[in-house]
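Only one protein chain is missing from this complex, and each of the others stays in its spot.
Let's look at chain A:
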Amino acid sequence: MASRRRGGVGVGAIQRKQEIQAKFSQKGSELAGEQLRLFSAQLDEFTSRLEEFARKHRDEIRKNSQFRRHFQDMCATVGVDPLASGKGFWAEKLGVGDFYYELAVQIVEVCLSTNHLNGGIMTVEEIRNRLMRSRSRYRKETITIDDILRAVDKLKVLGAGFERIPLGGGRFLVQSIPGELSMDHLRVLELAEEAAYTTKELVIDRLRWSPARAQSALDHLVKEGLAWTDEQTEPVQYWVPSLFLQQYCHSDSSTSVSDSMASVGLH
């Protein structure tokens, strides 16, 4: 007994901690102050474990997207948000912050530069293709769709309409302009995904809507700048820029949207 008390920091500290924890779990109504001291002690221990982990695996998080995703999923189950603050432990010691915040900056820039063309909606794949092309010049990291969606989720608090929009089947659009898209509008967009355009007849036929409902949804998309009409076709075609630009964007090496549009014959 006596020798344990006299022991070095290691054993003695563990012993003391066990005593505190025992006391803590016995009485339900500890003074908050005492709990705080315990918390603070545990925090020190956690911090040093985190530093150890970071020392060994910091690079892995940047390079390995599966590892990174696993990390995010685990944080979610535990109940922590590693991206809450750049000053947070996770961000500082593991560098996850810089990874995602930089990605967020690039996403904002891509969206702001294309908003006037696609009405503020892009597929997450197009964002990813553009980012990979502009990043690959100086680094080899893979950015996954999961990474992009998490960055977009963080941008939501900035109040400018950044949001992920589920299309069903695990596919997503990213919105970057404030505005409400109803379920009807989303379903029309989903229908247009295959060929990048749709027609009123297709909407009525596939979704079984009344002509008025179909027209109203299509009109809204045109009004919001999300769809363009081609009235030279019969029936009138409604093209969704954010869906067709991406199919042509990746096939040439330039990231310029105007180049892509020129290649489609649009000016």
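Convention: a contact is a pair of C-beta atoms (placed from the backbone, for glycine too) under 8 Å apart; a residue touches a chain by one contact, two chains touch by 3 or more; residues count from 1.
The rule we apply is simple: contacts and distances are computed from a predicted model.
The chain not displayed here is annotated in its UniProt record as "Vacuolar protein-sorting-associated protein 36", chosen from "Isochorismatase-like domain-containing protein", "Radical S-adenosyl methionine domain-containing protein", "Mitochondrial pyruvate carrier" or "Vacuolar protein-sorting-associated protein 36". Remark: the residues of chain A touching the chain excluded from display are 30-33, 35-36, 38-40, 42-43, 45-46, 49-50, 53, 56-57, 60, 63-67, 70-71, 74-75, 77-92, 97-98, 101-102, 104-105, 108-109, 112, 115-116, 123-126, 128-129, 132-133, 142, 144-145, 154-162, 168-171, 176-178, 194, 219, 222-223, 225, 246-247, 249-251.
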